[in-house]
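Heads up, one of the protein chains got dropped from this complex, but the rest are sitting where they should.
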Amino acid sequence: MADTSPIIQAPPGGFLRRWQEEHASRIEESRRAAYRFVQNRLSLLGLIFIALLVVVAITGRWWVPAPQDATGAIHASDRFIAPGLSHLFGTDELGRDIFSRVVLATQTALLSGVIILLVAIGIGVTLGSVAGYFGGWIDEVLMRLTDMMLAIPGIFLALAITAALGPGIIHAIMALSVTWWPGYARLVEGQVKAAREQDYVEACRAIGARPGRIIFSHIIPNLISSVIVKASMDFGFAILSLAALGFIGVGAQPPTPEWGEMISFGRQYLPQYWWYSTFPGLAMFIAVFGFNMLGDGLRDVFDPKSRL
Amino acid sequence: MAEALLEIRHVCKYFPIRGGLLKQNVGAVRAVDDVSLAIPAGTSYGLVGESGSGKTTLGKVVLRLSEPTSGEILFDGQDLAALDGRALQEQRARMQMIFQNPYSSLDPRKTVKSIVAEPLVIYGRARGKELDDRVRSLIATVGLRSEHLYRFPHEFSGGQRQRIGIARALALEPKLLILDEPTSALDVSVQSQILNLLLDLQQRLGLTYLFISHDLGVIRYICDHVGVMYLGRIVEQAPVEDIFSRPQHPYTQALLSAIPEPDPERAFQPGEIKGEIRALPSDYAGCRFAPRCPFVMDRCREVDPPLKETAPEHTVACHLF
Partner (left out) sequence: MSAAEPVVEIRNLEVDFRTFDGVSKVLVGVNLELRRGDILGLVGETGCGKSVTALSVPRLIPMPPGQFVGGDVRFLGESVLEKSPAEMRELRARHIGMVFQDPNTNLNPVFTIEQQMVDACLCRLGHAGAVTTGPFKSWRSSDRELRRQARETAVALLQRVGFPDPERRIASYPHELSGGMRQRVLIAMSLAGHPDLLIADEPTTALDVSTQAQILGLIRELVQEFHLTVLLITHNLGVVAQVCNRVAVMYSGRVVESGSVRRVFKAPSHPYTIGLLRAVPTMETVRGTLEEIPGTIPNLLTPPAGCRFHPRCPHVMDDCRVDPPPPMFPLEGGTEVACHLYAHGARPNLLVAAEHGGRHDG
């Protein structure tokens, strides 16, 4: 066939122009996505919050006033100083600077959230797409396992796991990771089932594509957007759950700064030393709120029905 | 008749109906029931029927996208139903499908280039520069321009998308194309462009078509032979002129009379057949058209008529003949 029709040569031009030409559609697409995203002011606010948190998490250790307060320093003379110029958020019962500890806890929270969700998405997407694509008894087995996991309250299971392994932030992250995937497995299984009926999947089979290629090259790219939306909404909850474990005392252990653990200790000194619990709580609120708003915005971007 | 490129012999496709608590089989939908046909190389065979007639299922069975319940599918003399794995993969490259809906048959997240290149990549037919050249020439073959290469399907109109689908199907240089209602989602002016493109490609590349459609005008324009399907059976089969000038089966006649012709002076007499296509009980043994047939006889309800040759190459399954 190639000899019956003229072969058109690739267009001339520099590498940059070629790149621009080849990606014109993607650039346009991103422009539209950005426009849809900023249409929703709250999601923009969420993005700003998250960006701020990320910057704080990464750079915090270099500019916090008292980095040693996160690693076990004790200043007996500075106990419970109210928020002020010397200590922005006040100090705690061991005289540690709460501002430094809240800032340093951001890193813990975000990093744990990322790990929890990456593990959960890894397990969930793999199991969900295998179950959805092959159907039949594979689907039955995997989905009943998922249902079983969903039936057990996640925090309970996490509690059990940390109780078995011993308290500690690493164990808490592991526990949450293995309890977090069923939601993704469910979501992905449903979407894969729907996508499998799509003509373009049938078309791929017709040109001889194998299941692996169809799943990874066609089905997953088409549902990754809903996974991202769910992940950004879940991120806040993952942080909350980790904080809950910290609050109960099976998560991060002192002196590691962690919001939930800080709130838990501060609780004993309420209402007199209100700043002890309030500032970690506020940080947590900003993180959870930010991720939820971001998720909303991303949903607007990805949902084809909201396309203009 | 010349050597048949594709020959279908007594192919059946039943979908089990599961019911009850234990999901046992309580019957079967006979989507395709004992269908035989042959398509000589370089010709077009039109499969006509309404929704539920099984024509799309038959197309998928030929490609083995759906496993036949029984029967033989001979492609170039080889029985496809007996092949598997690598051998099937090799044969599959030689027959391709074009889908009805140009909006859903292209992956929305892939550029035109990667859509058209995919079959070549899967079969390892070309890489790098060669792949790029092949894709460009395919795109040109179907009347698209090279600036379209890096766009996404949603940036195209229905007709252009169908061209992309055709380019993808042609990538492996197939011998047989199965076209499942390729123009029914398109506008009139675009439909004529695609139909002429298909005729042109057939001539230039020596393709053989299995053309599935409910539009008799389109079938008549493209096809050499026509088979009329009704509830899983071919009820009439003939060269295209015969079907249109001397339709014999009451269903074919009714179908022809039901097409509104774009000519106000040609009186339109619809409503000869009553009711609608409806699945029959699994144990029904008579002619499937009997419940709607204006000429129904007692025998029709009891015995399913076999295909009988009434004229050269013209076969009808009806007790009237």
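We call the chains A and B, going by the order they appear; numbering starts again at 1 in every chain.
By definition in this document, a residue touches a chain if its C-beta (ideal position, glycine included) is under 8 Å from a C-beta of that chain, and two chains touch if they have at least 3 such contacts.
The structure presented is a predicted model; accordingly, all values stated were derived computationally and were not measured.
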From the listed residues B:Met97, B:Leu207, B:Leu231 or B:Leu255, report the one that touches the chain absent from this view. B:Leu255
May I ask which residue of B:Asp34, B:Glu50 or B:Asp133 touches the chain that does not appear here? B:Glu50
Please identify which residue in B:Cys12, B:Leu199, B:Leu280 or B:Leu307 touches the non-displayed chain. B:Leu199
Tell me which residue among B:Gly46, B:Gly159, B:Pro182 or B:Gly232 touches the hidden chain in the full complex. B:Gly159
List the chain B residues touching the unshown chain? 50-51, 157-160, 187-193, 195-196, 199, 214, 216-218, 220-222, 244, 254-255, 257-266, 268, 270-271, 273, 276-278
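The rule is short, and it goes like this: only the chains that are shown with their structure count from here on.
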In whole angstrom, what separates the CA-based centres of chain A and chain B? 47
How about chain A: which of its residues touch chain B in the complex? 1-2, 4-11, 21-25, 29, 198-200, 202-209, 213, 218, 221-222
Which of the residues in chain B come into contact with chain A in the complex? 60, 63, 65, 89, 92-93, 96-97, 99-101, 104-111, 118-119, 122-123, 132-134, 136-141, 146-147, 149-152, 155, 165, 168-173, 204-205
